[in-house]
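Here the complex is missing a single protein chain, while all its other protein chains stay put.
Just so it is clear, A and B label the chains in written order, and each chain counts residues from 1 on its own.
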Amino acid sequence: MRGNLLYLDKESGLHKLHPLTKLAFTLFLLVCAAALADLIWLLAAFVFLLVPLAWWGRVISPVLRSGLAVITPFVISLSLIQGFFTGGETELFSVGSFVFTLEGWLAGLTVAARILVALSGALLLTLSTRPDALMHALTQRGLPNGLAYIVLSSIQIFPRFQDRAQLILQAQQARGLETQTHFVRRLGLLVPLTGPLILSSIVDVEERAMALEARAFSRAGRKTSLLVLRDSLGQRLVRLALLTVGLGLVAMRVWYLLQ
Amino acid sequence: MISLRNFSYRYPSQERFALQELNLEIKAGQFCGVVGANGAGKSTLCYALSGFAPHFFRGEVQGQGLIGKLDIAKSSLGELAGEVGLVFQNAFNQISGARFTVRGEIAFGLENLGIARRQIQARVDDVLDALNLTDLASRSPYELSGGQQQRVAIASILAMRPKVLVLDEPVSQLDPHGTEEIFKIIEMISQSGETTVVLVEHKLEWLAAYADRVLVLDQGRVVMDGPARSVLASADMMKLGIGRTQYSQVAEIARKQGLVSDAGLLPVTLKQARALFR
Partner (left out) sequence: MSIFKKEFSTFSIVLMAVAIALNIAVGTLILGLKVPLYLDSIGTVLVGVLVGPWAGAVTGFLANIIWVFFGNPVYAPFAGVAAIIGVLAAVFAHIGWFKIWWRAAVAGIIVGFVAAIISAPIAAYVFGGTLGAGTDAIVALFRGAGLDALGANMAQGITSDPIDKMITFFVVWAVLQALPQRFKARASGE
């Protein structure tokens, strides 16, 4: 099983935006998910913010598909849990002594809507932004190089580590892991199997660190970049606007909660 | 270019000096092969020449080592990285992982050196072309074969234009095709005369064909140092646990059987062998 980067390379206006702008959209949607009080506003954020952005980015299909597919079980379980157990006045129906209320149901749907907005906001970012472009944008703004390196290299090297794990598993399966071995014995295999995997990776650490040093990774001094990210005044203004409105929403919510 | 005077190095966890009182001068542009039995100190020499000993492994240095004008012990790894490039066996571990394309990977070192973007582009294109990697430029380095990855590793180091290129058994994990690719590249690099090449390698036939000079290490000391043919053909090679080229082996058998009367140096290359048997 391999992890596949969600990123979809498309020719779209959204894709061409500076990564920080897309990040700003996502963070704004996350703020909406957390700070908007009513179901109706959450649905409005989804329909009037997220969907147009996703459509613009030509990623509407994966966003809707994944978003709605994920949300359906949540809608069901949240409706049931909150419908029955969160108090309300308007009874819709009852099962035994458990009363399913309208208010409870709406509360459940509201939580589901929050998840939907937050989730799709995150998906929007990852579908339209290459990790290295995003990391570069953040490094330009002060993210330590080391952190960017950790994110990008772990993304790229873990499939190889998984291959090793698979090999170890296959060797074990050849010895009848599933069919013959007793549960407790499988537990006993834990250390003998994970041990070598971990220890072999450790050797890698030293060599990889040497390779980085050979590329002057720890050199003090300004670094330049091959990658050029295009930004614009318009995007900066949009980011500023999103920041302002976002903070406003948070302030409103906090004020509301303090009432 | 490279000058070691009574240079000794000891790893932190060991008492014994892994390199002992090395006295060595390697001129700019030379191609120097390094051979020796396991544990002789070949890798340690590579680390010393590139500054990893002592700066990465810590440990103790005695004597003096100079790469160009840089003093090995006194310069930082970052400074030395611009002057000396190190390539080692495991191609996968040399792919930094910091970039998603071959082009980006090659540019990575240059970005760290703070080289201007235009220059980075020019150098990367040059090196892609020289090492036949242009077709792979937009691919992920992790999709490549071992030989291709090693080519990318060498390209990434070469783009930094080091004065010295040190290679520690660069082909031992590669298949024959990959091995051939890499040797062709090393040959090309050394023939340009711009880079001093130090190559630790077991394939004696190959060193015989391309190296100007061969050093033999044994227990941390240089025990032989001279032109490739005289070193590789020497009888001491067997004693030192290194072996000989197939040409030498055949010629020696022929001599013992009285088939060949020439009593000079044994041949170490095909050409020399042919000359002998004529």
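In this section, a contact is a pair of C-beta atoms (placed from the backbone, for glycine too) under 8 Å apart; a residue touches a chain by one contact, two chains touch by 3 or more.
Note that this is a predicted model, so its numbers are computed, not measured.
When the missing chain is restored to the complex, the residue among A:19, A:57, A:108 or A:246 that touches it is A:108.
Considering the whole complex, the residue from A:44, A:99, A:151 or A:243 that touches the absent chain is A:151. The chain that is not drawn here is touched, among residues A:39, A:60, A:99 or A:209, by A:209. Of the candidate positions A:40, A:92, A:191 or A:250, contact with the unshown chain belongs to A:191. Mapped onto chain A, the footprint of the missing chain covers residues 1-7, 65-66, 69-70, 72-74, 77-78, 81-82, 108, 111-112, 114-115, 118-119, 122-123, 125-126, 131, 144, 146-147, 149-151, 153-155, 157-158, 160-162, 164-166, 168-169, 172-173, 177-178, 183, 186-187, 189-191, 193-195, 197-199, 201-202, 204-206, 208-209, 212-213, 217-218. In the full complex, the hidden chain is touched by chain B at residues 12-13, 97.
To be clear about the criterion, only the chains that are shown with their structure count from here on.
Once the centre of each chain is set as its mean CA position, chain A and chain B turn out to be 45 Å apart.
On the chain A side of its complex with chain B, the touching residues are 130-132, 148-149, 152-154, 156-157, 159-160, 204, 207-228. Contact residues on chain B toward chain A in their complex (touch as defined above): 50, 52, 56, 76-79, 81-82, 85-86, 88, 90, 92-100, 103-104, 107-117, 120-121, 124, 140, 142, 153, 156-157, 160.
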